[in-house]
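Below is a slice of the complex: some chains, not all, each in place.
The chains carry the letters A and B, assigned in the order they are written, with residues numbered from 1 in each.
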Amino acid sequence: MKAKLLLAAALMSASRAWADIKVVYHLSEGIPQASRAINNIRNHLAADPKAKIVVVTHGLGIDFLLDGATNQMEQPFAGAVADLTGKGVEFRVCNNTLVSRKIAADKLVMEAKVVPSGVAEVAKLQAKEGFVYLRP
Amino acid sequence: MKAKLLLAAALMSASRAWADIKVVYHLSEGIPQASRAINNIRNHLAADPKAKIVVVTHGLGIDFLLDGATNQMEQPFAGAVADLTGKGVEFRVCNNTLVSRKIAADKLVMEAKVVPSGVAEVAKLQAKEGFVYLRP
């Protein structure tokens, strides 16, 4: 019986070790944080191409996902967002933020997906879907 | 035997999926972060009323839990803290911070509970009590 339990434990550890890493990037600060995040995510995927990355945004964190958004050097974010989406990165936007800031969802770039609550999404991804946390 | 192991794994995954989500909100920055956090937690509970939320504060993060504390618009925090406590949210304050900042524990609102170390509390909640992390 003890052997079975040890084997079960070993199997489960092993299954976790095999799995691809899933990471939620949590953004709520605005354009400078978003610029850092884009750069971080590129480096992350270069080091670990199989990593699954979901970017959850709320508050000022959604700004880089508005149509026509540019960084501190007036460069558009659109190309980077499209490029990362092509590599499997997902971008999620808090609906509470859209409502409180009176921003229509059609002002978002098409890659962005609206979720009911940014913070609840960050928690759910960790608690229910095996994601780890990273705040850029 | 393999079937038993798979069943055991499935049962454990299922038990995790049933459980309510537990989240530690980590605050160390001061009043603006606390204002955002109060708003975030309200939205979090609106989206997921069964979420268990513990707010751990240290450094400048404890300021909104001092008696008479107000936000950037001179509005008191007391009502929001009492209201969230009524919804099951807990507020914990680092004793190391109280000592180093020479603040007596009786200057805290009655909802605040003192813990020996804020950072050790943030780690323990995650490592031992199944909480996930969120920095507002």
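Simple rule for what comes next: contacts are C-beta pairs under 8 Å (C-beta built on N, C-alpha and C of every residue); 3 or more make two chains touch, one makes a residue touch a chain.
Small disclaimer: the values here were computed from a predicted structure and weren't measured.
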item: 2 chains shown - copies of the sequence in the complete complex; value: 3
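The rule we apply is simple: only the chains that are shown with their structure count from here on.
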item: Gap in Å, rounded to a whole number, between the CA centres of subunit B and subunit A; value: 22
item: Subunit B residues touching subunit A - in the complex, by the definition given at the top; value: 1, 4-5, 8-9, 12, 16-17, 19, 21-23, 36, 40-41, 43-44, 46-48, 51, 132-136
item: Subunit A residues touching subunit B - in the complex, by the definition given at the top; value: 4, 7-8, 11-12, 15, 26, 28, 58-59, 94, 96, 116-120, 122-124, 126-128, 133, 135
